[in-house]
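The complex is shown incomplete by one protein chain, all other protein chains being positioned as in the whole.
Here the chain labels run A, B and C in written order, and each chain numbers its own residues starting at 1.
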Amino acid sequence: MTSKSFGSDNHAGAHPAVLAAIMAANAGDAIAYGDDPLTGAVHSNLCTAAGAWQAYLVFNGTAANILGLSLMLRPFEAVICAETSHVNVDECGAAERLLGCKLLAVPTPDGKLTPDLIASRLTGLGDEHRAQPRVIQIAQVTELGTCYSLRELRDLHDFGREHDLLVYLDGARVANAAASLSCSLAVIAACADVLSFGGTKNGALGVEAVLVMSEGLVDGVQYQRKQLMQLASKMRFLAAQVDALLTGDLWLATARHANAMASRLAAALDGVPGVRLAYPVQSNGVFTELARDHAARLEQNWSCQIWSESADGRRCVVRWMTAFDTSEADVDRLAAAISSAPGVLDDTDAAVSRETQSA
Amino acid sequence: MTSKSFGSDNHAGAHPAVLAAIMAANAGDAIAYGDDPLTGAVHSNLCTAAGAWQAYLVFNGTAANILGLSLMLRPFEAVICAETSHVNVDECGAAERLLGCKLLAVPTPDGKLTPDLIASRLTGLGDEHRAQPRVIQIAQVTELGTCYSLRELRDLHDFGREHDLLVYLDGARVANAAASLSCSLAVIAACADVLSFGGTKNGALGVEAVLVMSEGLVDGVQYQRKQLMQLASKMRFLAAQVDALLTGDLWLATARHANAMASRLAAALDGVPGVRLAYPVQSNGVFTELARDHAARLEQNWSCQIWSESADGRRCVVRWMTAFDTSEADVDRLAAAISSAPGVLDDTDAAVSRETQSA
Amino acid sequence: MTSKSFGSDNHAGAHPAVLAAIMAANAGDAIAYGDDPLTGAVHSNLCTAAGAWQAYLVFNGTAANILGLSLMLRPFEAVICAETSHVNVDECGAAERLLGCKLLAVPTPDGKLTPDLIASRLTGLGDEHRAQPRVIQIAQVTELGTCYSLRELRDLHDFGREHDLLVYLDGARVANAAASLSCSLAVIAACADVLSFGGTKNGALGVEAVLVMSEGLVDGVQYQRKQLMQLASKMRFLAAQVDALLTGDLWLATARHANAMASRLAAALDGVPGVRLAYPVQSNGVFTELARDHAARLEQNWSCQIWSESADGRRCVVRWMTAFDTSEADVDRLAAAISSAPGVLDDTDAAVSRETQSA
Partner (left out) sequence: MTSKSFGSDNHAGAHPAVLAAIMAANAGDAIAYGDDPLTGAVHSNLCTAAGAWQAYLVFNGTAANILGLSLMLRPFEAVICAETSHVNVDECGAAERLLGCKLLAVPTPDGKLTPDLIASRLTGLGDEHRAQPRVIQIAQVTELGTCYSLRELRDLHDFGREHDLLVYLDGARVANAAASLSCSLAVIAACADVLSFGGTKNGALGVEAVLVMSEGLVDGVQYQRKQLMQLASKMRFLAAQVDALLTGDLWLATARHANAMASRLAAALDGVPGVRLAYPVQSNGVFTELARDHAARLEQNWSCQIWSESADGRRCVVRWMTAFDTSEADVDRLAAAISSAPGVLDDTDAAVSRETQSA
């Protein structure tokens, strides 16, 4: 690509510190499958950072979600999730196939579940004909770039406890949430029963962690991980990546930077005719609503994602993602490009139903 | 129960002719698992009646749906269905667990899919992150008692062919549809690729058939049936039931009668203050919208089903089902009871989102 | 068939008392899905007879096995079973597909597991790379017609408790075991954690029960049953069959008779040249080893099953099953036929590896 990609935060490569840690981990032999000292230390550090009981490294975000949910569900139990959630839309039905569970997907205005939205799906409890809701699945930040406030997270967790529902938090971008909320990982994690901690979108080569918050949920997890094909033999190389991210809170610094670049972009677009934000910018994603032909012109020079289109095809929402290595100059060039080639936007709202390819 | 149940068409017993056929089938030994002459004859007769390539008997409606869908789906493929469909709501997630597939459930006004509604789910085709739509799943008649016209069925089938989608028709009450449309089973079946033919709700003790319309879809079906626990050893007793229903078109006569009783009830309720029909009465189900306290009084003496409630709890939809053995007197007594204890109904529409137990 | 079938105990029809009970159950309406009084009574009577905590009726034996095992297993757990077990050989891989579990099949001389045989499979405990043994699966009587003594059953159960293994007992023919051991159902059931109680092979039209022996294993069973497509809507007709079998201990009388007919056949064949028993006759199955051409002649007039063949094709084991309606005259005619058309049998042992179609 000639110009910096805003198409996805996984278009970026790996952070130099991550690669350096991989190099350093390559000294001599190490016991496989996680019984090496580095993996042990990283597990311990992750648990400390998150206030978690146990941590398990896996290869990617879909796997983290599936392994995490596998600890909370029997096959007749259901997951309440936002209709736009990654587990519902972008994992090719992995939850249904691998866990056998039903997803109860709820339309939301901004990718965020609320107690009321969840309550709308709590029907048929105790009815043997119905899959039984057991897990509230949320993403923090959401797939629409929005960020739950801590109050919102706590309300969901409390609601879950009142209704015998566990909370799974998809933390593929939880670093961006911690940066956005200026809080620790532990504060967010405390609102979940199981969560993932994403590395890949935040400077890693490819690694995610499943964090289990209480002892009661870890029974059998090591078998689930192996059976779900997520047990790395040379585990030290996954651990090294997380080690680099945790060292000096690099994970937070990279996420802060990406968030700042998104805010910079949003600020630069404020007032540009025909362009408006589809959702509040609360992390490293900027969703702009603009004319379809405007987007088409931008696509010629910029990597981005047409997130959704209006039914009449005239308007669309474009997703622009920033990463740890997006520069202010990258943002400014993009903002200039968007501003200099404006389209015409109707006053009517753009459809936000997602109709295009995934991130 | 003291008065005739209107709670479900499976509250009724078995038709005397069905029991007589079972008795008659009990003469001497018979090869197990369907290799007996009676089963062979019934298979043949079913195929003739439906214009089908092959027929397979199973134990119940959920099993018919799952076996039927198993012939059309790979695990990464998805089923587009009405949100109110039995396979989505009332089978405890069997499709997700047993087939591993995703259900793409679409809200509908009346339980019926349309090409436009289906088209709204045809996003992400060819995108490896998305489960790929493969089957249009409809119920004829629907779970809301509505009946697709033949034109509507053909349009769905044509739409499916244009978009490389197969049609599965849940025919748990297809007899009621044939009675309602005054058409043969074959005319309806021709609009599907695989369908079920329901016996249980129409006078059988307990039997359904999966009808496969073309040779291309039967590969492996005998193994699927066995593996899905649907291969009856004393198959002759399932076959005998279907034999009784097919003989002299009993299946059509029983369905016609049930439909007529529903129409009689609807007619009797026409103009009753505070009571109105939630959906057109096009088969053997009458869905009445009335005040919640009115329904509560009726529930004391009548078996029925609270189908849904309004958000404020003041109104509800009550489902009344008729069966092959519902008499005119039963209907008239019920109509009188409803009319004599009226409630107060707001002019606003009742919520039709289904929030209660299943049928 | 012209002569009585010895091909399978499910070639027999239904016992007249079973059909009478079905007729009697057909009076008026009944709540569906098991909430009717007859089903309640039968559940209660079954639990009393077996000393069980709960009972669940299902359609067939494969379903009983799968539902029973579903209560005991997580997907990474394994079942230790005899290589000849029905769940391993004759259920088309239902356990693997529907439960996702591994079967650890052990060769046995006579279809019976022993603590030593089980111990040979208890490797890799605690190793995340290995499916973890959790259930000992046995059939009583076995698929080879042999019957565990009560001492053997208790030893298995004790062994299971010592090694944190649950016992599942496939009781498709547990009536024949109770008859053979002259003991109650409860005495056998006490050696299992979950078992099935077979009706179909013992005079029913088609019904089996899953009996759960302790409260700790019933959590979620009603959802599992529905999701596994085993919830009958007109449940009263399954219940009626079990009711007939329990009334006056008909189930025991029919099994006793069938066992007696098998013993009569075995006695009649004693000393017939070229014919010998492959396994002890301890229930309603007689497995005779004889020359393949002898068997071929018998097959022309008698329904039986070629159970296995020797590698050289010259010898085979033929399975002869008796049923509740097999008469002494039937047995005597068969014995005469076998004796009058003898073949030549080598002194070498017949191969007992099962290579033919199932029962």
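Following the convention adopted for this analysis, a contact is a pair of C-beta atoms (placed from the backbone, for glycine too) under 8 Å apart; a residue touches a chain by one contact, two chains touch by 3 or more.
Every value quoted in this text rests on a predicted model; they were computed, and no experiment measured them.
Enquirer: Using the document's definition of touch, tell me which of B:89, B:231 or B:334 contacts the absent chain.
Expert: The one listed residue touching the chain not shown is B:231.
Enquirer: Looking at the whole complex, which of C:35, C:127, C:270 or C:332 touches the chain that is not displayed?
Expert: Within the whole complex, the residue contacting the unshown chain is C:127.
Enquirer: Just one of A:51, A:115, A:206 or A:274 touches the chain that is missing; which is it?
Expert: A:206
Enquirer: Mind pulling the chain A residues that touch the left-out chain?
Expert: Residue positions of chain A that touch the missing chain: 1, 4-5, 7-8, 10-14, 19, 22-23, 25-32, 59-63, 66, 91-94, 97-98, 200-201, 205-206, 223, 226-234, 236-238, 303, 359.
Enquirer: Counting contacts across the full complex, list the positions on chain C that touch the omitted chain.
Expert: Looking at chain C, the ones touching the missing chain are residues 75-76, 78, 89-93, 96-98, 100-103, 120, 123-124, 127-131, 353-358.
Enquirer: Across the whole complex, list the residues on chain B that are touched by the chain not included here.
Expert: 33, 74-76, 128-129, 131-132, 220, 222-227, 231
In this section, only the chains that are shown with their structure count from here on.
Enquirer: What's the call on chain B versus chain C, same or different interface residues, using the half cut on shared numbers?
Expert: same
Enquirer: Could you tell me which chain lies farthest from chain C when each chain's centre is the average position of its Cα atoms?
Expert: It is A whose centre lies farthest from that of chain C.
Enquirer: If you average all the Cα positions, which chain's own average lands nearest?
Expert: That would be B.
Enquirer: Where the CA atoms of chain A average out and where those of chain C average out, how many Å apart are those spots?
Expert: 51
Enquirer: Round to the nearest whole Å and give the separation of the Cα centres of chain A and chain B.
Expert: Roughly 40 Å separates the two chain centres.
Enquirer: Taking each chain's centre as the mean of its CA atoms, how far is chain B from chain C in angstrom?
Expert: One centre to the other, that is 35 Å.
Enquirer: Quick check on chain C: which residues sit in contact with 2+ other chains?
Expert: 223, 226-227, 231
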